[in-house]
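This is the structure, below, for whatever I ask next.
Only a single protein chain was left out; the remaining protein chains are all shown in position.
On to chain A.
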């Protein structure tokens, strides 16, 4: 325990009130985010029924007028609002507790305020059916100004955690010269640096193109420029969804399983690689778009496969950490360690199931990134099948698992029901597996994504999609199971706001790394930050140069995008807007 220092006078512990304020703010982020998911996930199964050939929209007429309106609400609330709120909460709260420092509360609350205002504008624009443009909002489809300005606020708000983290890290480093940043703070800062660079695309698209256009200041818009700016953000956003889940897997889960993280430097390497590789590859979502050179498509393929490396390292390191925990718990043999994990703990069960799903998600991602294989699956149901087991399970189910320990931690109240929480996690895992298998499979039959196929005359539906009847039935069945999962989860989540008070506080389960110190936490109050090897790993030390890594990534991103944008800006298209839903 050579590193653990006693707090000095200058580093007085934050007052109890300060911690209470942090907990309240974190709870607000968590509840707002999960409320968005509640609406989004309630609508989702309607879309699954659509693919099964069941058109329920006529019965929902005043609330939801079309499949496309519901799909827009589902995508925006789940992909942006839910993930952004949970992430912008967690990635400030956890580092603050790890470092024992107070975050800049004004900025943190502004982050919440901007995103909440944006959410309300988006909800207004989506529920009045003025903006059924789906979550990708490709121009020249044209929604209402409320949609684009609301989205602008959400994006700008989501960037505010970056300065908060940089400030906390700088304060910590000033007090601990020569040491490496504690792991959870390192991972959070890297995630936000990545997002700081990634958010540029959407911010430019919204502020330069869509906001003035929707407000009537300009008449026309260039669709391919908008689409390319969108994917500049739209690919790395995948990692903005995933990296917070990795923060929990690396930073917390091994403790929850009763073990240790086997490699702290590998966790850092993973995050640094994700920062570098996720940025320049966005246009691999545009393999089927005309307008830029095939040479770039080849380079994008190579870069895209490189993104798989950090995730494969994660699979190894986390798998090994779980194995260590399982063996400590008495697990024997090849798979005994896996069954010996604390499966009765819903937080652990949810996160381990999320990981299992992600193995398949990662494999599918390699297909999507592989240029010509992409031709077979592009814009078929394969794609939403893929991201429902990545963001929709690896991230969402992990966040649910985090909520299972965090709600009692924040409120000081008991989790409503451990059993029901377990049921929710398993139903989500099972429902999503059936749903996603059906979606991938139907995609191979060429069934297009985002299509109101149940509205087609039965003969047309059968003629075009009859060959995919079985997988499409799986989609519908999976959707119904997910409805049950959602119901169970929200009974637990919302119910836990009103349960009886616990006598002892629930600590944050910060993990300890092999050879690492138990705590960096300066406040001595609530334990316990991690980590870092006692003998400073040269790799961890090199990876402290986050400024250099970010600058390199910025240059690489610019180098990747200049040749793609070049023909577009030399051949401007002036397209008028269309509101056609």
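Couple of notes before you dig in:
By our rule, contacts are C-beta pairs under 8 Å (C-beta built on N, C-alpha and C of every residue); 3 or more make two chains touch, one makes a residue touch a chain; residues count from 1.
To be clear about the criterion, contacts and distances are computed from a predicted model.
The chain absent from the displayed complex carries the UniProt protein name "Cytochrome C oxidase subunit II", chosen from "Cytochrome C oxidase subunit II", "SDR family NAD(P)-dependent oxidoreductase", "ArsA-related P-loop ATPase" or "Lactate utilization protein C".
One of A:215, A:312, A:335 or A:559 touches the chain omitted from the figure, and that residue is A:312. Shown as candidates are A:302, A:335, A:497 or A:559; the residue that touches the absent chain is A:302. Across A:19, A:116 or A:141, the single residue that touches the chain missing here is A:141. Note that of A:23, A:227, A:268 or A:388, the residue touching the chain absent from this view is A:227. Residues of chain A in contact with the chain left out of this view: 1, 66, 68, 134, 136, 138, 140-141, 222-224, 227, 260, 262-263, 266, 286-294, 297-298, 301-302, 305-306, 308-309, 312-313, 316-317, 320, 324, 327-328, 366, 370-376, 378-380, 445-446, 448-453, 455-456, 460, 464, 512, 514-515, 518, 567, 571-575, 578, 580-581.
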